[in-house]
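Sharing a structure here in structure tokens format.
With one protein chain held back, the other chains of the complex are shown just where they sit.
Residue numbering begins at 1 within each chain, and the chains themselves are lettered A, B, C and D in the order written.
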Amino acid sequence: MDFATIGGLIIGIGAVIVSFLMEGGHMGAILHAPAMIVVIGGTIGASFITTSIKTILRIPSYLRLALFGSTGDPLAIISMIVKMSEKARMEGILGLENDMKYVRDPFFRKAIQLVIDGTEVTVLRSILETEIAYVEERHKKGIALFQKLGGFSPTLGIIGTVMGLIHTLGNVTEPDKMATAIAGAFIATLWGVALANLVYLPLSDKLRLRHEEELANLDLIMEGVISIQSGDNPRIVTTKLMSFVSPELRKETV
Amino acid sequence: MDFATIGGLIIGIGAVIVSFLMEGGHMGAILHAPAMIVVIGGTIGASFITTSIKTILRIPSYLRLALFGSTGDPLAIISMIVKMSEKARMEGILGLENDMKYVRDPFFRKAIQLVIDGTEVTVLRSILETEIAYVEERHKKGIALFQKLGGFSPTLGIIGTVMGLIHTLGNVTEPDKMATAIAGAFIATLWGVALANLVYLPLSDKLRLRHEEELANLDLIMEGVISIQSGDNPRIVTTKLMSFVSPELRKETV
Amino acid sequence: MDFATIGGLIIGIGAVIVSFLMEGGHMGAILHAPAMIVVIGGTIGASFITTSIKTILRIPSYLRLALFGSTGDPLAIISMIVKMSEKARMEGILGLENDMKYVRDPFFRKAIQLVIDGTEVTVLRSILETEIAYVEERHKKGIALFQKLGGFSPTLGIIGTVMGLIHTLGNVTEPDKMATAIAGAFIATLWGVALANLVYLPLSDKLRLRHEEELANLDLIMEGVISIQSGDNPRIVTTKLMSFVSPELRKETV
Amino acid sequence: MDFATIGGLIIGIGAVIVSFLMEGGHMGAILHAPAMIVVIGGTIGASFITTSIKTILRIPSYLRLALFGSTGDPLAIISMIVKMSEKARMEGILGLENDMKYVRDPFFRKAIQLVIDGTEVTVLRSILETEIAYVEERHKKGIALFQKLGGFSPTLGIIGTVMGLIHTLGNVTEPDKMATAIAGAFIATLWGVALANLVYLPLSDKLRLRHEEELANLDLIMEGVISIQSGDNPRIVTTKLMSFVSPELRKETV
Partner (left out) sequence: MDFATIGGLIIGIGAVIVSFLMEGGHMGAILHAPAMIVVIGGTIGASFITTSIKTILRIPSYLRLALFGSTGDPLAIISMIVKMSEKARMEGILGLENDMKYVRDPFFRKAIQLVIDGTEVTVLRSILETEIAYVEERHKKGIALFQKLGGFSPTLGIIGTVMGLIHTLGNVTEPDKMATAIAGAFIATLWGVALANLVYLPLSDKLRLRHEEELANLDLIMEGVISIQSGDNPRIVTTKLMSFVSPELRKETV
């Protein structure tokens, strides 16, 4: 659970709603279907063209990553690797087979499996680095997708508003109703700008942050597993991996 | 057929039209010739200056690339190269002459032809790399052209609207008709922003995606053909080429 | 106390208020709660998503840095290091233990402590460089946070204004009151643009300036402490450290 | 004659005029002297400050380059160089003196003259490279100047319009005439945006394109002349220079 994301969404959207209600507005005025269709539909359409079906199907997993932030705790990863390195020195590398069931991260599992299979060090490193490169590319496509959503959303809001103005201004015969008609046209702008600035763009930034954390963890796992395979002394493994961690985190372990 | 592109165009433009009809508008109000002329004509004029006649003539082929996405499947390319490498080891390189007719990609054909002609490896690589560099340049000009179209389109919409305001406001004598006149002026903005955000800019992004895929394929073909010429063992050819492919795709072949 | 920051805030915000009062406005018209809630709340919400809880908790210390600018005077740092290097040559490195109480900068303290503990030069340098890298990252997150606040603030002002227009225009029955209603809606834009341009963005720039000064000081301390440990002649230490300082500052010491 | 430039200008400006006339406007309404003075004069003033007198005096030659595109045909250059290299091998380098009169490009003339004067290869290359570097700088200043013109033009349009609004709104006593007054104020925006997007910015892009073509030609000439001086075999000269040319162009020579 990522409290900064959830909290930020609540504070941001909440502030907009509270302000609107304080002014005496009622939510029904904003939940206007045509405005929502043009903004959300148009944004999705434009963003779909810029990307591939594969990236689109990954949207739920991007959202999960941004909202629940399942990137592992580096200290827990280190302690698990150190325990494994002790076991590997005592029982041999095959003894790690039992520990596989505690490892949930698929990259970690794959790395351990390769070690158990007796993969040579240079091959092991090259396989893991390629894997990391593809994870990186996948992340970057997600970050770019939300950036695109955030870029197209306000312009589609403008399209909706201009379309509303063309339609309503052209048909208003009673001047009294013109203000109401103009007000209605602006709902699309509201949706376009609000979705971009309270949802899409912040989520894109959050995904970038997550991306950096996860890459750091993958590097940590790769170095750790290579250390295990090399039969390094567990104390050396700890020192080596701790240098990947910020000084603040290191203090917590003392 | 690229479903993300076609689907994206349908969803995006569809959302705009549905929303407009839901509000009670009718399409005739938007299909206003002067607005379309200033936006489309002006955008094309400005973009033509920024580029050369040659790039303009390639627009249909860029559109085909974005809409139908003919970039080959890397796994199919690999399997064809592996088969050729087997044949070349059994029947000699001249045996490939018969296979030429199954190869549709012109770059692939040219590469095979060079091998059959007995071109030396370094010369072969240098010719293919130059070829790839020119493909790259051609792609980049297309990406840039659609980017330019997307950049000029909204400003020409503004020009159309301002021009409409100058003309209509200056001649309206009955205040009742002013709203209708203003509404009409905004049609140009609508066309300018909609074309840019639902068509030009997304297509530019799609061309960039295609460009990256095609470059990867050309690299794959170049390495494969050089392997064939070197008489590499088909199993080694497979391993070598598979490292160019993402892990997900690799799994599909198992 | 950073007079450019404090003075700039007073001049900037003062100019806005003075101008408003000169026109005959009264402050009450601007201190409109719903406008402030949507702009400040929404901006904070969006910015919170883009960052982590840890960076948010550091906001007060970022503000303190920008407003009071506690970065040390490089000449004072140099003179302290030179005195320490003299003492270390006369009384041995352990003699520095007494001087620890005069050192307020935590990085400086840590560096001296490491020297007293007899840390080897290469290890010392590597520890201090890692420490500096983390300080750098922390600073950059602060600079980016204020940049984000400044980016989201005007768009949230627009959201507030559009929301106000939708609500008020839709309910105005007496045309006489429409102007007042529109005026009210613009208060959100005012807050959004003013906070971004008079507070958030300038503070982000100031933090970047501070960041550069502090990094230069940390480098100075690192080189100085390494010189102390190497037992360099105090005169050489002075020459070495002075080359880190701008010519103008150097003249002041003559 | 560069048909893409001339054609683009005609299509772009033509589309704007046709659209305006279709709506029933007459050109006189747009040819409003104060609007043109503030936009064109202001843009030129601002751009003059950003550059030097020397660059300003080169504007006509930049325009000629963009409109008539005198960059030579690379194939013609190659064929001329090959002929010269044959002559030089038969009659000696001094035999080139007669060919000088057919060479119109000043850079080409200078290069040949240096060869006839017996300049050493390394000196020759260094002189020509310096010359190319200065040509590059001169081009870049022109590209930047038109970019600046395109950047200042719309904001000066806004200045003109705001100025018009201040003046006309402040003096309108009959509400009937307000619409006409507002319409008049927008003419400056029209000029500002139209000049930027239909003239300045496209011409800046065209100059960049020309710049790349001309640099490629200068490189071609430099390599060719050095080959002549080295007494290379004409067939080798052809192969070498042909590798500078795109595959499409090469086919035309077959």
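Criterion: a contact is a pair of C-beta atoms (placed from the backbone, for glycine too) under 8 Å apart; a residue touches a chain by one contact, two chains touch by 3 or more.
This one's a predicted model, so the numbers in the text were calculated from it and none came from an experiment.
Chemist: Identify the residue among D:Ile13, D:Ala29, D:Ala46 or D:Ile116 that touches the chain left out of the display.
Modeler: From the options D:Ile13, D:Ala29, D:Ala46 or D:Ile116, the contact with the absent chain belongs to D:Ala46.
Chemist: For chain C, which positions touch the chain that isn't shown here?
Modeler: Chain C touches the chain not shown through residues 3-5, 7-16, 18-20, 22-25, 29-30, 154, 176, 179-180, 182-184, 186-187, 189-190, 193-194, 196-198, 201-203, 205-206, 209, 243, 246-248.
Chemist: Need a quick check: the contact residues on chain D for the chain that isn't drawn.
Modeler: 33-35, 37-38, 40-42, 44-53, 56, 130-131, 134, 137, 148, 152, 155-156, 158-160, 162-170, 172-173, 175, 178
To be clear about the criterion, only the chains that are shown with their structure count from here on.
Chemist: Under the stated touch rule, with chain B ignored, which chains end up grouped together?
Modeler: Connectivity check, chain B excluded: A, C | D.
Chemist: To the nearest 5 degrees, please report the angle of the rotation taking chain A's Cα atoms onto chain B.
Modeler: Fitting chain A to chain B on C-alpha atoms yields 70 degrees.
Chemist: Centre-to-centre on C-alpha atoms, which chain is most distant from chain A?
Modeler: In terms of C-alpha centroids, the chain at the greatest distance from chain A is D.
Chemist: Can you work out the whole-Å distance between the CA centroids of chain A and chain D?
Modeler: 45
Chemist: Take the average of all CA coordinates in chain A, do the same for chain C, and state the distance between these two points in whole angstrom.
Modeler: Chain centres of chain A and chain C, defined by C-alpha means, are spaced 28 Å apart.
Chemist: Based on which chains touch which, is the overall arrangement a line, ring, star, complete graph, or other?
Modeler: line
Chemist: For this structure, give each pair of chains that are touching.
Modeler: The list of touching pairs comes to A-B, A-C, B-D.
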